[in-house]
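Notes to accompany the following structure.
Entry: chain A
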Amino acid sequence: MMILSYLLILLMIIGALAAVLFENLLNSIISLGLISLIAAALMFILKAPDVAMTEAIIGAGLTTSIFIFTLIKINRGDSQ
Partner candidate 1 sequence: MRFRDYLSLFLVIILGFIIFQAFDGTIDNGLNIKQFGEVNLSERTSIHYINKDVNNESTQIIYNESKNPESGSANYVTSIIANYRALDTLGEITVLFIAAAGLAFVLGDHNKNNAFASDASFIVKIGVKILFPLLFLLGIYIIIHGHLTPGGGFQGGAVIATAILLKFLAYKDYKLNHTGLTILESFAGISFLIIGLIGLYTDGSFLTNFLANGTIGTLFSAGVIPIIYILIGIKVGAELSGIISNLINA
Partner candidate 2 sequence: MNFKRFITTLIIYFIFWLAYTTSLAANEIIMGIILSTLLSVFTYKSFSQKNPENNIVVRIINLIKYIPVFIIEMVKANLDVARRVINPSLPINPGIIKISTDLKSDYAKLFLANSITLTPGTLTLDVKDNNLFIHWIDIESTDKDIQKNLISGKFEDLLGGIF
């Protein structure tokens, strides 16, 4: 279980770096969703299922979509 946690943390770091380094904002948002998903898995390993559920639903689901809608709005404002 320890090794799994370390692997997940490594993946999270990679995801965070990707979120910063991507040129396209959409890719960054999807990396953020990935980070939240892995964080949810880590919370579950740490025996906090309540937090894991919240993280999975809000972090990976709602926040990602809200960011994407915001991105749509920003792009629309640019083009006009």
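With respect to how the candidates were assembled, all candidates are chains of the complex that A comes from, given by their letters.
As a working rule, contacts are C-beta pairs under 8 Å (C-beta built on N, C-alpha and C of every residue); 3 or more make two chains touch, one makes a residue touch a chain; residues count from 1.
These numbers come from a predicted model, not from an experiment.
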Practice item. Could you sort through 1 or 2 and say which touches chain A in this complex? Key: 1
**Study point:** Residues of chain A that touch candidate 1 when the two form their complex
**Key:** 49-50, 52-54, 57-58, 61-62, 65-66, 69-70, 72-73
